[in-house]
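Of the protein chains in this complex, one is absent; all others appear in place.
Coming up: chain A.
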Amino acid sequence: MEALKECRANLLVYLHPSNAKNVETAVYRELSSLLFKFNEALDGVVLTYEPKFSSNLARILPGIHPYFGVKLEAKLLLFNPKPEMLLEGEVVKVGQQSIHIVVLGFSSAVIADEDIREDFKYKIKHGKEVFVSRSNKKHRIKVGTTLRFSVKNFDEEILHMCGSLIPDNTGNIQWLETKAEESQAYSITEKRIGNKRAAELLEPDNLVPYKGKLKSENHIKKSKRSKSRDS
């Protein structure tokens, strides 16, 4: 999925002197405070972290409370959706005016009716709300569907997204993948057919003796030339 990136960050974590006996726990606590919040410096929402301590030395800040700075390198997994990115999430609500999705279990997304392509038609089937594709009735979006959508905007404060189902490559992932497999299978079949035709052409019955072929080609060429000469 797009919007996920891994990065290595050199961090300097300032700790209260009371944490001097248990630096590692304190650093983990500080890093935990970054979770599920958008961080401008890191340009993303921190989802996981893995600190690596390279030194046991720390810089002490002068002051009433001598905080000390611990240097570390952290491997971070960031989430930063940008417009036009394709994301996947689980549909949690379908309504006539909107589809609601949860991405990675924490970020909410909504697709308003004007951002749902006209191919999809809102229906209530067996008491459940569903969007069904007009072009392919097997393409359905209902609660529980894993949906691929395009990002329109991302609210960094509440980690809420507005999405779109306008692009053709968006919709029910299961259906999209089945379609992709089918088209791949089709292209393979086509290729096979193409190869088969080529093989058929190479079969002995179809083979023209090389000399003869050359002769015939030369003949054609000749004839062309002769035609041109004639003309």
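Rule of thumb we're sticking to: a contact is a pair of C-beta atoms (placed from the backbone, for glycine too) under 8 Å apart; a residue touches a chain by one contact, two chains touch by 3 or more; residues count from 1.
FYI, contacts and distances are computed from a predicted model.
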Omitted chain (choose from "RNA polymerase I-specific transcription initiation factor RRN3", "Thioredoxin domain-containing protein", "Tubulin polyglutamylase complex subunit 1" or "BING4 C-terminal domain-containing protein") - UniProt protein name: "RNA polymerase I-specific transcription initiation factor RRN3"
Full-complex contact with the absent chain, from A:Arg8, A:Arg59 or A:Lys93: A:Lys93
Omitted-chain contact residue, chosen from A:Asn39, A:Ser108, A:Ser133 or A:Gln174: A:Ser108
Contacting the left-out chain in the complete assembly, out of A:Asp43, A:Asp155, A:Glu177 or A:Glu190: A:Asp155
Touching residues (missing chain, whole complex) on chain A: 36, 92-93, 96-98, 100, 102, 105-108, 110, 112-114, 155, 157-160, 162
